[in-house]
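I have a structure here, written as C-alpha cells, and I will follow up with some questions on it.
In this view, the complex is presented without one of its protein chains, the others remaining in place.
Now for chain A:
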Amino acid sequence: MNTLFKWAAPAFVAASLAAPAHAALPIQKWQQASGAQVFLVESPSLPIVDVELDFDAGDRRDPADKAGLASVTAEMTSKGLLARDGQPALDENQLSEAWADLGAGFGASAGADRMSFTLRSLTYPDLLPKAVALAARQLGEPSFPENIWERERQRLSASIREANTRPGTVAGRAFSQAVYSGHPYGYETTEESLSHISVADMKEVYKLVQPCRAKVSIVGAVNKAQADQIATALLARLPAGSCTPLPAVPEVPALKAAAERDIPFQAAQAQVLIGQPGYKRSDPDYFPLLVGNYILGGGGFVSRLSQEVREKRGLSYSVYSYFNPGMHAGAFTLGLQTRPDQAAQAVQVSRDVLRRFVAEGPTEAEMKAAKDFMIGGFALRIDSNSKLLDNLANIAWNDLPLDYLDTWTKEVEKVTAAQVKAAFERKLQPDRMVTVVVGAPVASTRQ
C-alpha cells in the first residue's frame, strides 16, 4: 500500500509528526491560533493547489420560512466585494474578470450541512499569492448588493417555476416532504421562501463564517509551511468571533406509517421514489450499509435492482438506491423512471427486491463481488487531486480518523453478510416507507 501514492512527497514523512508511520496517504493536520483546523495532503507532481473551506452554516440552519437562505447567501458572495484597507470595491463583473485573469477559480455553495468555499489555482509564485489574496477578500468582504439580490431572486424564482413544470421536480418535492416530516433536510426553496429572504438575513447567516469554525482542506503542490500560510491568508479578513456553540438542530423523526402519493402528471415517464429516513454519518453501521447498498442498488449495472428492473425486464433506463448520511439521518432513496403503463409493475418489482434484501440480506457471492469491487478499485477513489480533496474534506468535516483512507479497505473487508442483514433490518422498514409516483396511478393501489 505505501507504494500506492506516488504524489506524496517523500521528504514530508520525516517532517510530519501527525501522520502514522507508514500511511498510504499521509494527511497532516494542525490547528491554527484562530481555532481553524487545517488538513493537508501534499501532491507535488502538478503545479496546482485545491482548497476547500467548510463551515457549519448549511441549509439545515435555514429558518422554516426562509428555505434556501444558506444557498443564496453562498451564491451572493461572488456578486461583489467591499472596499477595505486601500483596496477598491469590486462589482460582480470586476470580480469575475479578476478570477479569469488569474486562471483561477473560487466558488461557494451550501449543502444540507455545510457552507463550502473552494479555490483552485496554479501554484506559480506570481499567481498563487494573488489568487489567495482575492479569495480572502471574497471570503471576508462580500458586499451582498441589494439590487443584485433582487435580480437573483427574480432569476431563481423563474427557474423554480420552470422546474415545477418537470415531473422529476414534482416527485422530489413530494418525497422530501413526506420523508423528512418538517425537518430542515426536507425544506424546499420556493418563490415564497425567497420572498422572505433579505440581504440582512444573509449578513446574519454569514456571521457563522468565522476562522474558529473553519475546516480547511488543502491538496496540491504545497508543503506544510505554505499550506499554513494559505490557510492563514484566506481567513485573515474574516472577523475573529467567539465561536460559542451553535444551537442544536433536531433529528429527523422516524416515519410512523407508510405513505403513498399518486400525483397526476402529463409526461412520457412516470417518476417513482420510494424511501424513508436513513442514518447519520456517525452511525456505527456505516460500512455494512455502504457494502450492502452497493449490492442492493448502488452498483451500477450489477446491482440487484438494476438486474431485476432493467436487465431482466427492460422496465427502466435507470434504477438505483442510495443513502445520504449527514449530520442527521439523510434519506434512503430508491428511484426509477418508466413508461406510465408499466409503473405499477416497476414499483412492485422494486418493493419485492427491497423487502427480500432487508429480510434475507446478501448472499456470500454478492458479498465477495462487492468487496472485490470496492477493495480492488480503492485506488480509483483517490487518483486525482480533486478526488483527494473530496476525501480529505470528508475526513475533516466528519471528524474521521486521519488514517481513515489507510484503513478503509480493511473496514470493508471485515463486513460480513450477517452484519449487512442486521444493519439493513435496523435501518429500513419496507412496510413504513414513502412511495411517490408522479404521472401514473400506482402508489395507492398496491398489495
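One rule holds in what follows: a residue touches a chain if its C-beta (ideal position, glycine included) is under 8 Å from a C-beta of that chain, and two chains touch if they have at least 3 such contacts; residues count from 1.
Criterion: contacts and distances are computed from a predicted model.
Participant: Given the options "Glutamyl-tRNA(Gln) amidotransferase subunit A", "Insulinase family protein", "Electron transfer flavoprotein subunit alpha/FixB family protein" or "Alkylhydroperoxidase domain protein", which would UniProt use as the protein name of the unshown chain?
Facilitator: Of the names offered in "Glutamyl-tRNA(Gln) amidotransferase subunit A", "Insulinase family protein", "Electron transfer flavoprotein subunit alpha/FixB family protein" or "Alkylhydroperoxidase domain protein", the one UniProt assigns to the missing chain is "Insulinase family protein".
Participant: Please identify which residue in A:Asn164, A:Gln348 or A:Thr363 touches the non-displayed chain.
Facilitator: Answer from the full complex: A:Asn164 touches the omitted chain.
Participant: Could you tell which one of A:Glu311, A:Asp352, A:Asp399 or A:Glu425 touches the chain left off the display?
Facilitator: The single option touching the absent chain is A:Glu311.
Participant: For the chain not shown, which residue from A:Gln32, A:Ser384, A:Asn398 or A:Thr416 touches it across the whole complex?
Facilitator: Candidates A:Gln32, A:Ser384, A:Asn398 or A:Thr416; residue touching the omitted chain: A:Ser384.
Participant: Over the whole complex, note the residues of chain A touching the chain we left out.
Facilitator: Its contact residues with the unshown chain are 3-7, 45-48, 78, 92-93, 95-104, 120, 122-127, 130, 151, 154-155, 158-159, 161-162, 164-168, 263-270, 299-302, 307, 310-318, 337-342, 369, 372-380, 382-386, 439-440.
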